[in-house]
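I'd like to ask some things about the structure below.
Every protein chain except one is present and positioned as in the full complex.
In order of appearance the chains are A and B, and numbering begins at 1 in each one.
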Amino acid sequence: LANAVTLGDLAGYLGGELIGDPQRRVSRVAPLESAGDGDLSFVAGRRYRALARTSAATALLVSAADRGIADTARIVVDDPYAQYARAVALLYPEPAPAPGVAASAHVDPKARVAASASIGPHCHVGVGASIGERVRLVAAVRVLEQVSIGEDSILFPGVTVYPGCRIGRRARLHAGAVIGADGFGYAPYRGAWIRIPQIGAVLIGDDVEIGANTTVDRGALADTVIEDGVKLDNQIQVGHNVRIGAHTAIAGCVGIAGSARIGRRCRIGGAAGILGHIEIADDVEISPYTLVTRSVRVPGKYTGYVPFDGHRDWLANAAHWRQLSRQAERIEQLEAIVEQLRKGGP
Amino acid sequence: LANAVTLGDLAGYLGGELIGDPQRRVSRVAPLESAGDGDLSFVAGRRYRALARTSAATALLVSAADRGIADTARIVVDDPYAQYARAVALLYPEPAPAPGVAASAHVDPKARVAASASIGPHCHVGVGASIGERVRLVAAVRVLEQVSIGEDSILFPGVTVYPGCRIGRRARLHAGAVIGADGFGYAPYRGAWIRIPQIGAVLIGDDVEIGANTTVDRGALADTVIEDGVKLDNQIQVGHNVRIGAHTAIAGCVGIAGSARIGRRCRIGGAAGILGHIEIADDVEISPYTLVTRSVRVPGKYTGYVPFDGHRDWLANAAHWRQLSRQAERIEQLEAIVEQLRKGGP
Partner (left out) sequence: LANAVTLGDLAGYLGGELIGDPQRRVSRVAPLESAGDGDLSFVAGRRYRALARTSAATALLVSAADRGIADTARIVVDDPYAQYARAVALLYPEPAPAPGVAASAHVDPKARVAASASIGPHCHVGVGASIGERVRLVAAVRVLEQVSIGEDSILFPGVTVYPGCRIGRRARLHAGAVIGADGFGYAPYRGAWIRIPQIGAVLIGDDVEIGANTTVDRGALADTVIEDGVKLDNQIQVGHNVRIGAHTAIAGCVGIAGSARIGRRCRIGGAAGILGHIEIADDVEISPYTLVTRSVRVPGKYTGYVPFDGHRDWLANAAHWRQLSRQAERIEQLEAIVEQLRKGGP
């Protein structure tokens, strides 16, 4: 249920310059091609410009370079896409439920819950846990003993935070995320496995977002650490004692094995994998489906997957994958013989 | 707890021709080799025929081609395997709990729940949600604001459906499935990420089944769409604004990035990946572990993974993967030199 806002107010909120009637209002966002009366749209990059000229949007967010792009009302901003994100948040505010604890929730008497927090139905807040100001536990969130949740965080249904873990401010944890389950640590002993109790915790900084059904294991001895501003997509697995540097973004289905250290501002593509004890420098990009098997010291983009093909073609080529070593030998032999032939040899 | 049914009734239910005593009863299904008195089995394909001749099953489902295969009572049907599936459903009906709302459930006064629906313990039905006739929310299901669930659907424990999503009729959503969490959308801004509020929803057609811990993200602006009859296995990740065509079946652990469009009747193997904004035609088959990096316009089967091998052999060959470009040059040089030699050159 969108809000309406005047262009004057919007320009003020976004810190931009309005070219147009400050009293007009927008109440929705829409793509340039389908936008109509009351819609806000944005122009970011060359391919948007043609669409901008014919768009029926009420107002556009544009960069300084595009200030003259159309007669439509425009708000000139530093970064139209980022300011669009802010505008959407303004126009489509998330519902803010009344503070308080639902009747069906279970909050331990020894937990501290800020008066402005909202604890939804069937939530569970354990002994010694601390829930900050304006935190929202939507429903059926399990916050176990001694956990702390920083102010303005939202935890969606079915999130579990194990004992002793700490979540920073403005966190956004989606449904089914599990923070602080045991790391996978066993000692082999007489043909079986002895579990190594995992006594570290998980420390999560501010402004971290964690996707649905993503799991972050607690540390074995020291803590697993996720720094400020990290964004994790759905169904990511983060092993024990991993450290993820600030503002790194990781796409869905990635697996990160124990004790890996990932730098700041990295971008990791979907279903990539990072082996244990690997170090990845700041500003590294990993392609989807790429398994990182050794440390990466130099910023840049790294890749390793098989280009797909029609099945028969793949089959014909794949048969040779297992012959590459032998093939290399044959090429060397050919080179030696040809070299001899050139010299007039037999 | 199986039902018993006479062969006459069973043949009528399956639309088949009975050869045998209509008063005999079957109460279970079993494989040909272990079936005994009271068991129904089926014959589908050549390798089943020898087993069929010696099976102690009480009755067999057979195709017209196999009508004379044994003296056992037979029901001749159009498709023995499909009719077997229907027979199992008849013999092993799922328990139908009494309609009503469990005492520990939380149903918002502004939600509509059909009188024939069953809302189990610790379920949560939010403001404005609509639960259709004969829907079953088994336990601890979270149906948030303005969600609608079509008639005869079943949602298993721990399913979360985010606000505004719509689920069709006869859906089957397994435990831990998350429908409508935020898509992974951020704008880079001054060294950090600004979240782009995801204001689309998820629309799911009729007869869709979704596996345990599978996640389907809500759309950024438009909706994520799953058409009728789609079958998703466990632990699949479906990004925002994806569209999956009718009757497509996707195996476990597949990841589908944002805005991919998958055709109808496709089959996608386990742990395959589809990059964002890709289009896949109808009737395409993708092999397991294959990453689809560009659109596929032609029906057929597509593959891309490394054939596995003993570790030492793999290691020997893999070393050459990173030399393929150089190796190709060497072959070209050899060809040039050999051509010269053939012409009597130096």
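Quick note on the criterion: contacts are C-beta pairs under 8 Å (C-beta built on N, C-alpha and C of every residue); 3 or more make two chains touch, one makes a residue touch a chain.
A quick note: this is a predicted structure, and the numbers were derived from the prediction, not measured.
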Which one touches the absent chain: B:19, B:125, B:140 or B:203? B:140
Touching the hidden chain in the complete assembly: which of B:24, B:49 or B:265 does that? B:265
By the document's definition of touch, the residue of A:68, A:109 or A:191 touching the omitted chain is A:191
If the hidden chain were put back, which residues of chain A would touch it? 104, 106, 122, 124, 140, 142, 144-145, 158, 160, 162, 176, 178, 181-182, 184, 186-189, 191-197, 199, 213, 215, 217, 221, 235, 237, 239, 253, 255, 257, 271, 273, 275, 286-287, 290-293, 300-307, 309, 313, 316-321, 323-324, 327, 330-331, 334, 337-338, 341, 346
Residue positions on chain B contacting the omitted chain are 29-31, 79, 81-82, 84-86, 88-89, 92, 94-95, 102, 104, 120-122, 138-140, 156-158, 172, 174-176, 207, 209, 211-213, 229, 231, 233-235, 247, 249, 251-253, 265, 270-271, 288-289, 305-311, 314-315, 318-319, 321-325, 327-328, 331, 334-335, 338, 341-342
